[in-house]
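Here the complex is missing one protein chain, while the rest keep their positions.
In this document, chain identifiers A, B and C correspond to the written order of the chains, with residue numbering beginning at 1 in each.
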Amino acid sequence: MLAIDGNLLDFKRLDLLALKESPVHRLDPRAKVLTTLVFILCVVSFDRYELAALLPFALYPVVLLALGDLPAGYIARKVAVVLPFAVMVGLFNPLFDRQVLLQLGPLDIWGGWLSCLSIVVRALLTAAAAIVLVAITGFPAICEALERLGMPRVFAVQLLFLYRYIFVLADEGGRVARARQLRACGTKGLGLRHFGPLVGHLLLRTWERAERVHMAMLARGFAGEVHTRRQGRFGAAEGAFLLGWGSLFVALRLYNLPHLLGQLLTGN
Amino acid sequence: MHMADALLSPAVGGTLWAASAGTIAWCSARMRRELDDRKVPLMGVLGAFVFAAQMINFTIPATGSSGHLGGGLLLAILLGPHAAFLTIASVLFIQALFFADGGLLALGCNIFNLGVFPAFLAYPLVYRPLAGRHPGQARLVLAAVVAAVTALQLGAFAVVVETTASGISALPFAGFLLLMQPIHLAIGIIEGLATAAVIAFVVRARPELVTAALAGRPAEQLPLRGMLAGFALAALLLGGVVSWFASEHPDGLEWSIARLTGETELPQPAGRLHGTLAEVQEKVAVLPDYTLRPGPAAEPAGRAGTSLAGVVGGLATLALCALCGLLLKKRPRRG
Amino acid sequence: MSHHIVEVNQLRHVYPDGTMALRDVSFRIHHGESVAIIGANGAGKSTLLLHLNGYLTATAGTIRIGDHQLSRETLAEIRRTVGTVFQDPDDQLFMPTVFDDVAFGPLNQGLDVATVERRVADALERVGALELRNKPPYHLSGGEKKRVAVATVLSMLPEILVLDEPTAGLDPRARRQLLALLRDFHHTRIVTSHDLDMVLELCERTIVLHEGTVMADGPTLEIFGNDALLAACHLEKPFAMQGCPVCSPGRQHPLPLPQRPLVAPHGDGLHDHDHHHDH
Partner (left out) sequence: MSHHIVEVNQLRHVYPDGTMALRDVSFRIHHGESVAIIGANGAGKSTLLLHLNGYLTATAGTIRIGDHQLSRETLAEIRRTVGTVFQDPDDQLFMPTVFDDVAFGPLNQGLDVATVERRVADALERVGALELRNKPPYHLSGGEKKRVAVATVLSMLPEILVLDEPTAGLDPRARRQLLALLRDFHHTRIVTSHDLDMVLELCERTIVLHEGTVMADGPTLEIFGNDALLAACHLEKPFAMQGCPVCSPGRQHPLPLPQRPLVAPHGDGLHDHDHHHDH
C-alpha cells in the first residue's frame, strides 16, 4: 500500500497546505476533528444499498475545500489514489448479490452493483474528509486536538516525533534505495541476502540518530516531560461549526434529500 | 491490508475504536511508569524508520513479485510489546490521515488488527519462547517466521470477521477467509524472513540492541499474560473482533485478487457460498442497529419505482454541491 | 568567583567497547574565550564536547564548570549553563514548529509562558529567523535550520556555547552569516570543526587533539604556523594561509592559467608575488 517514494512529496505538499490562512484554518482543531468524526459516522451508518442519500454529504469536503482555498485537483487525485482495498472488496458484491433491486428502463440493476457503488462513494467521502481535515488543520494541530480530547500524552508525543522524522528518514531511505539501484545494473530487486544488511544498516543509523536526538533533548533540560504550547480556544465559532455541520449531517442521515429533490423534479 | 471505512458499520468500527483506544491508554500509562525517557525519541524515530524501510523492496523467490518489511514484529523485538504497540499505532495513524489508508473510523480496526497481534501475541507468546536468549541463525529464522505467520493469520482472520460483521461487503465469510488466509500465509513467511534477515544483521553489528531489549523485560511478562488472556477473551466475546496487522504488501493482495478474478466464474461454489453468506448475514444483522429498521432495500419493488427520482435527485445534489464549492471559492479572492 | 571557567582535569573516556577516546585531557578555558578544538576524524572531539554538558560520564578525571564540579547533583545547573549545538540540525530540531523547538528549553526550565515567549522572540531575533517561527523545521533550508538550532540553545541563555562542526554542509553565504552570528556572542565559545578557516576567523585559541590526547594548546596563529605539528595530527594549514594559486605556480596541481589575464573587480585575490607555498 505504501509507495512512499512518490507519496512523500505529496505528503510534504499536504503539510504545506495547512500553513495557509483562511477562516477554516483558524478554527480550533478540536471542532474540525469532532465534526469530521460525526461526518464519518453518519456516512458509514447508511444501509449497504444506499447510494443517493450519500451524495449530499459531498457538501462538507467541497465547502471546506473552497473555504480553505485548497487545490481541488490535487485533493481529488489524492482521494482517488486511496481507494484500492475497499473497491477491490466492493467489486465482489455484484458476483455474490444478484438480487434485482432497481430498474432503470430496460436495465435490471443487482443489489451487488448498488452496494459496490455505495462502497465506492463511502470510500471517496471518508477519504476526502480525512484529507481535507489534514489540509486545513495540519498534523501537529490534530495531535494537539486529540490530546485535549483525551488521547494520552505519551502517544501524542510519539506521534509528533514520528511525524517529524518521517521526512528525514524517508529521505535517507530514498537515498539508500537510489544508491543501490544505480549499481544494480538493471537487475531487478535484491534478494534477502542483501536486504538484511541494507535495511539493518538503515536501522542502525536510525538508532544512532535516536540517540543523538535524545542527547540534544537532554542538553536542553529534558526531564521526561515534553511541553508543547497550547493554542486555540473552543469559542462561539467553533461551537457553531460543530453544531451546524453536525445537525446538517444528522438531518441528511434521516431524510433522503436527493430522493425528495428527484421527486420534486420528476413530478413523481 | 487495511480495513477501510467504506466497509465498516458504525457498531463494529466503534467497538474496535474503543478496544484500540483502551490499549493505547494502557500502554501509555505503562510507558510513563517505566520512566525510560530514552524511549521518547527512539519510538518516534523507529516509527519513521518503518516508512523508510518500506521504500526498499526485495524480490520474493520464484514469484517475480516483490515485498518489503511490514515492521510490526521487528518493532516488538526491538522495543518490547508496549512501546512497539504504540509505535505501530502511530504509524497507522499517519497512514490513515495522510494516505487516507483505511480511514479514521477504520483506524480502530487497523490498530487492533496490526498492533495487538504482533506486539501482544506473536512476540511474547511465539517469538520469545521459540527464539530464546541467543538464537542461532536457523532458530532465529524459524521463530520469526512462525511469529509473523501467526500474527498475519490472526490479522487476516480479523479483517474477514470485521468485514462480514459490518455487512457492507457481500463477500461471503468462508470465501473471503479462503481468499485471505493463504495469501497471508505467504505474506507472513516473507515478513518473517525479512525480519529475521534484519535482526540477524543487527545481532552481528550491535548485539547489545537486541539482547538489551530481551534482558530488560522478563519481569514484565507475568502480568502481561494475564492481561492478554482477558483481552483475548473480551475480544472474542465482542463478536470476533480479533485482528491484527497486515503487512502492506500490495503486490501480494493484487496477486490474489488477480487470481481470484481469473476464476470468477465459479458458479457452483458461489451458489453455496451465497447461502452461507446469507446465513452469516442474518446472524450478524442484529449487530448493526440500522438493519432492524425496514430500509428501502427491503422493498425492492418500491425502490425500483422511484429509481428515476433517485438518479435525477442524486445528480442534482452533486451539481448543487459543486456550485456551492465554486461560489465559496470565489468569495475570498474578491474580498 | 570562578566566573564560568571551564576546567577539564585528566579527563579519560573509554567507550563500552573498549575504545579509549580520550586519554587524560586537561585544559582550562576562561570566561569569554573563543576556543577551537581541532583534530582528525576520530580524534575524540565530539566525545569531549559530550562531556562538557554531562551527557557522557568520565571514566576518570573531573570537569568543573563555573563553581560546580560536574556530578549527578549539579547536572541540571550545568546543562543550563552550557548550551550545546550539535552537528546535524535535524537531530536538534525535533518539535513540530520552530517556535516549539526554541521554547523547548525554557519550558523545561519551568519558566512561565510570557517569559518563554519573550525568550523565544529574542533568540529568534538574534539569529535573524523571527519570521520562521511558525514553520515546521522540515521545510527549512540547511542554513536556516542551523540558525534555528543556535536559537534553540540561545533561548536558554547559556553562559557557554558549545558547537560541534557548525559550518558543515552550509554554502558560503550561509556559512558567513553563521560566523557573523557567532562572533556576536560574547560569552565563552567552544567549537570543533574541520573548517580551519572558520577557526582562524572565530577563535583566538586552539586545542589540538590527536588520538585522544592534547597535542597542542595555544594561540590559533601559532598552532597553524607549526607545520610539523599539523602534519603529525593529520591537519593542514587553513586554505587562507596556504596562499593563492595564482601566486604560487609551484603548486603540484595542474591548474592551467586562464588564457586571458583576469582582473577581479576589486583587483585583489590575484596578487602576483611568487614565493613558493607547500601544502
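Things worth noting here:
Throughout what follows, a contact is a pair of C-beta atoms (placed from the backbone, for glycine too) under 8 Å apart; a residue touches a chain by one contact, two chains touch by 3 or more.
From a predicted model like this one, the values you see are computed outputs, not experimental measurements.
Taking every chain of the complex into account, the chain not shown here touches A, B, C. Which of C:Ala21, C:Leu196 or C:Met215 touches the hidden chain is settled by the complete complex: it is C:Leu196.
For the chain left out of this panel, the touching residue among C:Gln10, C:Ser26, C:Thr59 or C:Ser141 is C:Ser141.
Taking the whole complex into account, subunit B touches the unshown chain at residues 201, 204-205. Listed here are the subunit A residues that touch the chain not shown: 6, 9-10, 12-13, 172, 175-176, 178-187, 194, 197-198, 201, 204-205.
Within subunit C, the residues in touch with the undisplayed chain are 39-42, 141-143, 165, 168-176, 183, 194, 196-197, 200-202, 204, 219-222, 224-228, 234-246, 253-259, 262-266, 268-271, 273, 275-278.
As a convention for this text, only the chains that are shown with their structure count from here on.
With centres set at the average Cα position, the gap from subunit A to subunit C is 43 Å.
With centres defined as mean CA coordinates, subunit B is found 16 Å away from subunit A. Residue positions of subunit C touching 2 or more other chains, listed in rising order: 94. In subunit A, 139, 160-161, 163-165, 168, 209, 213, 217, 222-223, 226 are the positions where the chain touches two or more neighbouring chains simultaneously.
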